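Pasting a structure below so you can have a look.
Only one protein chain is missing from this complex, and each of the others stays in its spot.
The block that comes next holds chain A.
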Amino acid sequence: MTGIPTIASLDGFILFHIRGTAAREAVEAVLPDAPTAVLTVHDLVDGGFIACLGKKEYFLLTHSGQPLLQPERRDNLTVYARSDALFLLSGDGVEEWLKRTSSLDLRNRPPEEFLMSRLLKISCWLKKASGALGDGYLIGCDPTYSRYFTRALETSMQSCAAGK
């Protein structure tokens, strides 16, 4: 590995989870070009993204100042703000670290792919960062694992960088 990746908490963003039979409709109302293929993602100019998780399920990450959506609960729709722990992994060696750590084959993955995997024994999602966030990967996980995940990431990356 050429260097140790850096881990930064991603602040200033809000992650909406949109689920229900009206999810597509709700998303298209604000983002007409939202992806329709499962586990694909479109980047937003502010560094956020809209990801299709299923026929009636989306993740929308936007700047918290311009959230695009508001929490909403209807019979056929739930929109709520997730509390996921969000990390931006960047720097030399991120790709190599991910290849070594993830059970997914990350070689030649298309940039529009939204990945859901297990890293360091917990479930998380990840995608390539874009726009203002630069290179690297965005990773999100259940907020109750935040402290564990931060430490595990640091230890794993240092270990990987040391060639252990």
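We adopt the following convention: a contact is a pair of C-beta atoms (placed from the backbone, for glycine too) under 8 Å apart; a residue touches a chain by one contact, two chains touch by 3 or more; residues count from 1.
To be clear about the criterion, contacts and distances are computed from a predicted model.
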Request  = Out of "Tryptophan synthase beta chain", "ABC-type polar amino acid transport system ATPase subunit", "ABC transporter permease" or "2Fe-2S iron-sulfur cluster-binding protein", flag the one the UniProt entry gives for the chain missing from this complex.
outcome  = "2Fe-2S iron-sulfur cluster-binding protein"
Request  = Mind listing the chain A residues that contact the chain we can't see here?
outcome  = 17, 19-21, 56, 71, 73, 75-76, 78, 80-84, 99-103, 105-107, 120-122, 142-149, 152, 155-156, 159-160, 163-164
